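My structure is below; once you've seen it, I'll send some questions.
In this view, the complex is presented without one of its protein chains, the others remaining in place.
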Amino acid sequence: MPTTFRLNGQTATLDADPSMPLLWALREVAGLHGTKFGCGMAMCGACTVHLDGQAVRSCVMPLSAVEGRDITTIEGLHSKQAKAVQAAWVELQVPQCGYCQSGQVMSATALLEKNAAPTDADIDSAMSGNICRCATYQRIRAAIHSAAQSLKV
Amino acid sequence: MKKHPVLWAFATIIALSIIIVVYIVLGPSALGFAGGKTVALAAYHGEDPTGAAPELKAASLVERGEYLARAADCAVCHTAPDGTAFAGGRAFVLPFGTLYSTNITPDAETGIGNYSDANFLDAVHKGIGRDNTKLYPAMPYPSYTYMSDTDALAIKAYLFTLRPVHAPAPKNSLAFPFNQRSLMRVWSALFNSDRRFEPNLDRSPEWNRGAYLVEAMGHCGECHTPRNLFFALNNREKFGGAVQAGWRAYNITADRASGVGAWSDADLANYLSAGHAEGRGSASGPMGEAVDESLKYLKASDISAMVTYLRSVPALTTSDLPEPKLTPAVTAQVTAPEANPHGKAVYEGACAGCHGWSGVSPVIPFATLIGTRSVNDPTATNVAQVIIGGGHRHSPVDANNMPAFGAAYSDDEIAAVANFVTARYGVKGSDLTAARVAALRAEN
Partner (left out) sequence: MTHKPVRSSLPTRRDFLKTAGTASVVALTIGFEWAATGRRAVAAVTPPGATFTPNAFLRIGSDNRVTVIAKHLEMGQGTYTGIATIVAEELDADWTTVSVESAPADAKRYANLVFGTLQGTGGSSAMANSWAQLRDAGAKARAMLLSAAAKDWHVPVAELTTDKGMVYHAAGKRQATYGSLVKTALSLPVPDNVVLKDPKNFKLIGARPPRVDAAAKTDGSAQFTLDFVLPGMLVALLKRPPLFGATVKSFDATAAAAVPGVVKVVQVPGGIAVVAKGFWAAKLGRDALKIEWDDSKAEKRSSSALMAEYRRLADQPALSARKVGDAHKAIGDATRRVSASYEFPYLAHAPMEPLDAVVKLDASSCEIWAGDQFQTIDQANAAHTAGLDPKQVSIHTLYAGGSFGRRANTISDYIVEAVSIAKAFGADGTPIKLQWTREDDIHGGLYRPMYFHKLEAGLNAQGELTGWHHVIVGQSIIADTIFAAGIKDGIDSTSVEGAANIAYAIPNIAVDLSTTKTGVPVLWWRVVGSSHTTFAVEAFIDEAAHVAGVDGFTFRRKLLEHEPRMKAVLELAAEKAGWNAGPLPPGRGRGIAVAEAFKTFVAQVAEVTVDRDGNVKVDRVVCAVDCGTPINPDIITAQMEGGIGFGLGAVMHSAITLKDGRVEQGNFNNYRVLRMNEMPKIEVHIVPSTAPPTGVGEPGVAPIGPAVANAIFAATGKRVHALPFGKVGVA
């Protein structure tokens, strides 16, 4: 049964099992590989995408749940907050193995889109669901602050 | 003769005890609340309230038996975790020891392969095993006693089509005097009516069907009705809620605040058949199992009949359960200074991804916390249980399962996050302690 939704700003119709998690529909049906598989139970955040602007875990969200809604993946990020986040990520050399970073960037972008000047506590609340086994957390925190700063100017 | 004060006190205590016992023993039956005139099933001329769903009228005996076995939820108790269905071995940890369910596959030696129809009816209706031993009422025969012979034997016919599994039940480990099975005879004489379901002439056919399904089959009261001193159901507080296996089986009477009086028929039907009602919550723990193994297989007409019947049960108020808060938490992120930083820290790492910060799940409706009874329960019992053991639902997709966190988080952390959740998404919050979490772990 096909599911139709907005994917990175364009209408997409994916013909797949409606109970298939969005993650696998994005990766294997839409061919978008930036969103990663880490745990399959919303525990690690590697699969984070935006659903109507909110950061959600695509690995537990059935494809059927996004019918008619708006999904943005790492490939479709374009807001000024997203650009600031990605620039700060490179500037502060955040990634190590890099596998979780798509999810980290998605969560950080969603945070900045709602909260222009997050505190450390806000960052903890928004980012603690994204595990990084390389523990790049200190740089993620700094990069979010740096991105917020760059958006003020 | 001079009055001896000690003797008098003694006599008073005995008299009072007798009055209490009589009061308990003479309590109403499960259907006593309904009043009206009842007749024997054979004498009832309305639509037959027993049997499988009307859709299965033409089905074979075995197919009907399968449906009824689902409705009576035999599999949940008679299957060990990861074990073969109906082969028994599931442990029931009770305050006075551990009981194990028995093998009800048709294995001659360890199952019910040698049971005659009469043997089977004795077990279902009276709690008497084939070797004439009394069964413990963990087997809900005071409820099953309402089941018609025809239906019980249909279930037997179905069970006898299963592959026989050689699986001796583990030995029960009960403390004295509970290990004396003969005492169960006394108990049974007092608390098992040994009477089949009698339709109520003053109620609709649908109500009667619902009553049969709820009482004789689904045995809802076994969890949702509190028990008396003798561990029998206290139907004076029918469906008023009780604690069962460390979980709170909530008030399911018509009370608007603490029961399900405010739920629509659709809410109730959805909850029973899918384990989830929008804005009301999701079934987990023992209720989740009841939905997965039993209720979800019932036809819509049967679910509707159960709703009709449930609605007729008189309202009772559970004093500690407020009307659930229906409004989501306001802020998108938590910015205010947090009274429970430790609970928040656990929540933001392990919970927020699915449950969000408003309590309305951004991912799946099953994970929405707002409006659920458990987050509005100031004991936080079920919140703690679901954190410890997770929510393992079979449907609609297994991705909806909530992971179990019991192994990774300390009692202190679980208490903290449970209190954070009830404070943020419930009416009153809770004050769950680490010691209580430890006790809940042991009960589960």
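As written, the chain order gives the labels A and B, with residue 1 at the start of each chain.
Going forward, contacts are C-beta pairs under 8 Å (C-beta built on N, C-alpha and C of every residue); 3 or more make two chains touch, one makes a residue touch a chain.
Since we're looking at a predicted model, the values are computed, not measured.
Contact with the undisplayed chain is limited, among A:7, A:66, A:112 or A:132, to A:132. When the missing chain is restored to the complex, the residue among B:58, B:330 or B:407 that touches it is B:407. Among A:110, A:123 or A:148, only A:123 touches the chain left out of the display. Although one chain is not drawn, the whole complex shows that of A:81, A:102 or A:146 it is A:102 that touches it. Where chain B meets the omitted chain, the residues involved are 342, 345, 348-350, 390, 398, 403-410, 412, 434.
Taking the complete complex into account, residues 14-17, 20-21, 24, 27-29, 31, 33-41, 43-44, 46, 73-75, 86, 89-90, 93-102, 105, 123-124, 127-141 of chain A touch the chain not shown.
One rule holds for everything that comes next: only the chains that are shown with their structure count from here on.
Between chain A and chain B, the centres computed from C-alpha atoms are 41 Å apart. Put simply, chain A touches chain B in their complex at residues 19, 21, 40-43, 45, 51, 54-57, 59-62, 65, 111, 114-115, 118-119, 121-122, 124-126, 128-129.
Listed in rising order, the residues of chain B touching chain A in the complex are 332-335, 338, 344-345, 348-350, 352-354, 356-357, 362-364, 396-397, 399-401, 403.
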